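Before I ask anything, here is the structure I am working with.
The complex appears here without one of its protein chains, the remainder shown in place.
Each chain carries a letter (A, B and C) given by its place in the written order, and its residues are counted from 1.
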Amino acid sequence: MIKVGIVGGTGYTGVELLRILSQHSEVSIQAITSRKEMGMAVAELFPSLRGRIALKFCDPADAKLDKCDLVFFATPNGIAMQQTRVLLDAGVRVIDLAADFRIKDVSGWEHWYGMSHACPDLVAEAVYGLPEINRDKIKVARLVANPGCYPTAVQLGFLPLIEAGIVDTDHLIADVKSGVSGAGRNAEVHTLFAEASDNFKAYSVPGHRHLIEIKQGLSNITASLVGLTFVPHLTPMIRGIHATLYARLTADVDIQALYENRYANEPFLDVLPTGSHPETRSVRGSNFCRIAVHRPQGGDTVVVLTVTDNLVKGAAGQAVQNMNLMFELPETLGIDHIAQLP
Amino acid sequence: MIKVGIVGGTGYTGVELLRILSQHSEVSIQAITSRKEMGMAVAELFPSLRGRIALKFCDPADAKLDKCDLVFFATPNGIAMQQTRVLLDAGVRVIDLAADFRIKDVSGWEHWYGMSHACPDLVAEAVYGLPEINRDKIKVARLVANPGCYPTAVQLGFLPLIEAGIVDTDHLIADVKSGVSGAGRNAEVHTLFAEASDNFKAYSVPGHRHLIEIKQGLSNITASLVGLTFVPHLTPMIRGIHATLYARLTADVDIQALYENRYANEPFLDVLPTGSHPETRSVRGSNFCRIAVHRPQGGDTVVVLTVTDNLVKGAAGQAVQNMNLMFELPETLGIDHIAQLP
Amino acid sequence: MIKVGIVGGTGYTGVELLRILSQHSEVSIQAITSRKEMGMAVAELFPSLRGRIALKFCDPADAKLDKCDLVFFATPNGIAMQQTRVLLDAGVRVIDLAADFRIKDVSGWEHWYGMSHACPDLVAEAVYGLPEINRDKIKVARLVANPGCYPTAVQLGFLPLIEAGIVDTDHLIADVKSGVSGAGRNAEVHTLFAEASDNFKAYSVPGHRHLIEIKQGLSNITASLVGLTFVPHLTPMIRGIHATLYARLTADVDIQALYENRYANEPFLDVLPTGSHPETRSVRGSNFCRIAVHRPQGGDTVVVLTVTDNLVKGAAGQAVQNMNLMFELPETLGIDHIAQLP
Partner (left out) sequence: MIKVGIVGGTGYTGVELLRILSQHSEVSIQAITSRKEMGMAVAELFPSLRGRIALKFCDPADAKLDKCDLVFFATPNGIAMQQTRVLLDAGVRVIDLAADFRIKDVSGWEHWYGMSHACPDLVAEAVYGLPEINRDKIKVARLVANPGCYPTAVQLGFLPLIEAGIVDTDHLIADVKSGVSGAGRNAEVHTLFAEASDNFKAYSVPGHRHLIEIKQGLSNITASLVGLTFVPHLTPMIRGIHATLYARLTADVDIQALYENRYANEPFLDVLPTGSHPETRSVRGSNFCRIAVHRPQGGDTVVVLTVTDNLVKGAAGQAVQNMNLMFELPETLGIDHIAQLP
């Protein structure tokens, strides 16, 4: 059994991590910390976990995280970077679900996240936890930076095209739609039911924090700087990301075969038959990413559609996928839930 | 492994049964029949099952259901009664998720369901599949009538009060709210998104088919005919039933203790602490029924709140619970999913 | 033209009041105050009002409310009672959409609202603004206490039964469902989209502030203290209240005729034909209250269904109806919008 600690865990990523880990056959959750909810039973905050998790949120000082094999950070940005070094020094491996270790360009990170980085050297060491790209590095990593929800959906969608070198990478477009849980469990007016329901809007068109992460990932593939227009939208659903990706082809290839071959051995990537349109609900609660590729009217614009659950493959599920790789467990162990439909 | 066949299965009860059974460690699904979708892969109709169920819908004539250990009927009312006898005669056990075998009063059933019954003798034999009442009978039953979604939520809510004989059973009130999936996967105008969203209404106030089923169940407990006003409502959510039950106390007892004691050993009944309000999402995708009891301002009216997932404890999950009992498996096997929240 | 001032107005009641008043042919909005949003254009906060309202939120000190004919308070509880006397003394009439002047029992009010009342004498003077009961008093009132959303729907539903003296008023039950906008535009976790969507729950079953208001109103009708169990529920829709009311008949009357006669001359009360089920969307954005009455299976329990828009007949629309009465305008002027369907 892997001894696991969780720092944070009062948000949506946290409760999803708890849902998955508490049903995982090789995990023992040792502690979950929260200064704010210290002393409250986890199942009191999240009644869905009644009868399944007996833990209370505890003070970080009492959590004995240094005795764990692995610690997940399900915290706001800027927390993990304060606490990771001491855990690594104690031999504990770390997966950060926030953004602290995702961006290699530390000054770029500091610009977008509005704070100084506490440990740039660990940023350099951290492995970006997208198994479809970095599987071997993840297996041996001490510190994994779990990708963001938008970056996961967009990178997995563009990956085969960019690896194959068959699109104009100067003018990629990612029009992405997210469910409201992506905004977290913080009380804010714009995500109230009466604001977000029966409504649709784009946001952060001038610039969104995930832009730098996506560009870093895509640029690594092509070994040159990509140009990307990224427009996120808030969609009146709880979970789900739908990325609609546009690129201009520079070569005439069988894109359906390209995607099927690239993802043939990936346990969580599902390329749909030609002509398909994936629905977000087909992955709700599951770690799958489903993909369809189109070339409308046979033109030179390729349209890629990807769907994920932002809290699973876009957060907690991918974190457990990374854990499985790090601890030499079957990659799908404990994250093979079937999507709930309807 | 239990060899299981499914008749029907193109509706919401069917896809939920497939989600549960395909993850159940002691079940092998042998066949699923549908005249309408014959030849289509199950995973084509329900993409959430891609990679998990390889079966195609087949013609009932080709299904060899008589070689199964158990057949589930996830069909419209009136189908199971046509096909059950031959299966029982072949030694196959049957669980009907429709209403064909629920009502002992056959003429009453014929009135409410608008058809003649094909096999009243089997109605007499059938065991009503509410484990919290009939566990021992279910274990040895050949034929189980799986309860309706409303009747499950209402009976479990009233049960302790009526068993204890401490309420006026002539004037029970059940004000119940159901998600739209309870209306099934049939194309009808009133359940379109643009009709049912951002809207709330009562329906069938003059009389609903489940009234007779609930009254039968409650009357069995008290051994006299109960009086019940039952008002169902359509709620703009996909899954979930919330029953708000009202009864007048005729004795002064500790109702919190009454409920906790009655359900202490029930694996799927969760009595919340005093003062609680259960939410439907706390059981979404799970087989739990959560309950809270109130006595507002200390008056003589008791208010019971129960929540279930209409497709799980109200249909497919309870059917698998019954299967587990019938085949001497652990009662919770394969139906211990944690609710998906948010 | 009536010169109108609005105090508050950054919440849902406020924006709805602005939508109605800015289209009202006999109203000139002089000022709208908000300390928090002072200086911001109203249309910046509420883009739906772009091009229709040029005002900015202003400091109360600059608003010259004493030059208005009428001031609406669309503020949190406890504000209007601080500012009303000076306005009345200046000859300004006042409609308070909050609860400050609704409850004649001041100590009861202080208990439920958790504060001392600033002007009990004005409570005594205030007219409860339910036109279907108090039309003549409203016409001459200086100070109108606009009813709460739940109390409006419940009182209009029970009114004919209680006036007729044909039900047991010791054991009334009001099972009421509200859209999420009823909770206001405050940032709170439980009304986030990801919390309130695809979910249903009761709340405040032990006691809700509106209970005292409803009981006061119903007791006034019958001239004796009524007994009421009131259970509010949070429903995943933006607008709408659906009250399901239960009472036991003590006499055998034609309840359909009773309701039709009682409301025959009421411009905003619509009694549906026998056997109907009103939908909340049939009054969305409108000032109507639609009602249906049932007597299931001919028993002694009467079921009344009422629907209103909580922000219109339950708040801003009723306030303007009261204004029309107070200023001798046609009662329906400016509030005859047809509901938006779908």
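Operating definition for what follows: contacts are C-beta pairs under 8 Å (C-beta built on N, C-alpha and C of every residue); 3 or more make two chains touch, one makes a residue touch a chain.
Note that the structure is a prediction, hence the values are computed from the model and not measured.
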{"item": "Residue of C:I133, C:V253 or C:A339 touching the missing chain in the full complex", "value": "C:A339"}
{"item": "Touching residue (missing chain; options A:R281, A:K313 or A:H337)", "value": "A:R281"}
{"item": "Residue among B:L17, B:C58 or B:V180 that touches the chain left out of view", "value": "B:V180"}
{"item": "Residue touching the undisplayed chain, where the options are B:L192, B:L225 or B:A257", "value": "B:L192"}
{"item": "Chain not shown, touching residues in chain A", "value": "171, 173, 175, 177, 179, 194-195, 197-203, 205-207, 227, 229-231, 233, 235-240, 242, 244, 246, 248, 275, 277-281, 284, 292, 294, 296-297, 299, 301, 303, 305, 307, 342"}
{"item": "Residues of chain C (touch criterion as defined above) contacting the omitted chain", "value": "12, 15, 19, 22-23, 46-52, 181, 185, 197-198, 238-239, 270, 272, 278-279, 281-286, 290, 337-342"}
{"item": "Absent chain, residues of chain B that touch it", "value": "12, 179-181, 183, 185-189, 191-198, 236-238"}
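By our rule, only the chains that are shown with their structure count from here on.
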{"item": "Furthest chain, CA centroid comparison against chain A", "value": "C"}
{"item": "Chain A and chain C: spacing of chain centres that average the CA atoms, whole Å", "value": "45"}
{"item": "Inter-chain centre distance, chain B versus chain C - centres from mean C-alpha coordinates, in Å", "value": "39"}
{"item": "Per-residue multi-chain contacts in chain B, two or more chains", "value": "197-198, 238-239, 278-279, 281, 284, 342"}
